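One chain of protein is taken out of this complex; the other chains stay put.
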């Protein structure tokens, strides 16, 4: 599973570089995501803009990742192509995930989240 | 049948702008070629660089064109892709046609032919 | 391709996850060649076939490779119909899973990680019919659409 990962401030961004996230690639994806997100930073972004085909196994693996990261680490998705976006709608998982247009939008969200919690703290 | 035609000196060049010269398009091709070559100049070039698929009907139509132009008008072919070139080899029609790499090569040939005949005349 | 009564393509493959993924792509390519008019409808068919075929390999054949799967495909510019036939285990209870998948989106630990396949098929196809006949599972998917 090819991917790029970068750290922008306190955010880890994983960008998949595969065209398929499906039953044949989910096992590899699971491993790759744990590798990319091993840095304990609390805010993770998964950029899916390369993914043109996702199936129920793919969306299932994303639920698995969300559960793996748990309540105290945040996962946001971005770059979903319309066919991929549609799967979230049809499975009603769009209520479970935070989905934004771009990784820049996710990074901006992480900043306002942090300043909000700082203001509170 | 889409094509471009231009006159370079005394040479008429017809460049096919279709990907197929086959049983489905030969009737149109026959008409288009007579249209493009109606100018009575004596030296005609057919540029096939757009053609990716040719079948026996296509090569048959080229023989037809050669016969239509007759002994006193010259036809040269250029820009043949390898798969198209191969058909001329397999049918042994490469001995019947003059085939050059580019239309520039055909135009250069027309010039030396003309100066040769002028020298003779 | 103009549609005549006989226009049909039958794919015969041996079960494996790789073969069924290839088959879903092949049917999509066939849609393009036959001028199925809606790119969205082609995407839908690719996904639904991938889901249904994966279920055949995983559940009907329990992962066994090389067992027969047939896909009969009929395409028109505004409609497709696919029958998938296998000789594996029948559907539980002899009928299609209902494809509902209820969950509480606030209960992270309870979220399902599977079971979305039938939901995706049912929500996108016009017709999904299952029949067990002569030891075979026959699944029929059909959809009409506009360009």
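Couple of notes before you dig in:
By written order: A, B and C. Residues from 1 in each chain.
Here is the rule we use: a contact is a pair of C-beta atoms (placed from the backbone, for glycine too) under 8 Å apart; a residue touches a chain by one contact, two chains touch by 3 or more.
Given the structure is predicted, the values throughout are model-derived calculations rather than measurements.
In the full complex, the chain left out of view touches B, C. Listed by residue number, the positions of subunit C touching the unshown chain are 1-2, 4-14, 16, 18-19, 22, 25-26, 29-30, 33-34, 66, 68.
Although one chain is hidden here, its contacts on subunit B can still be listed: residues 22-24, 53, 55-57, 59-61, 63-64, 66-67, 70-71, 83, 87, 90-93, 95-96.
Operating definition for what follows: only the chains that are shown with their structure count from here on.
Centres computed as Cα averages put subunit A at a distance of 58 Å from subunit B.
Distance between subunit A and subunit C, defined via averaged C-alpha coordinates, is recorded as 28 Å.
Distance between chain centres (mean CA atoms), subunit B to subunit C: 50 Å.
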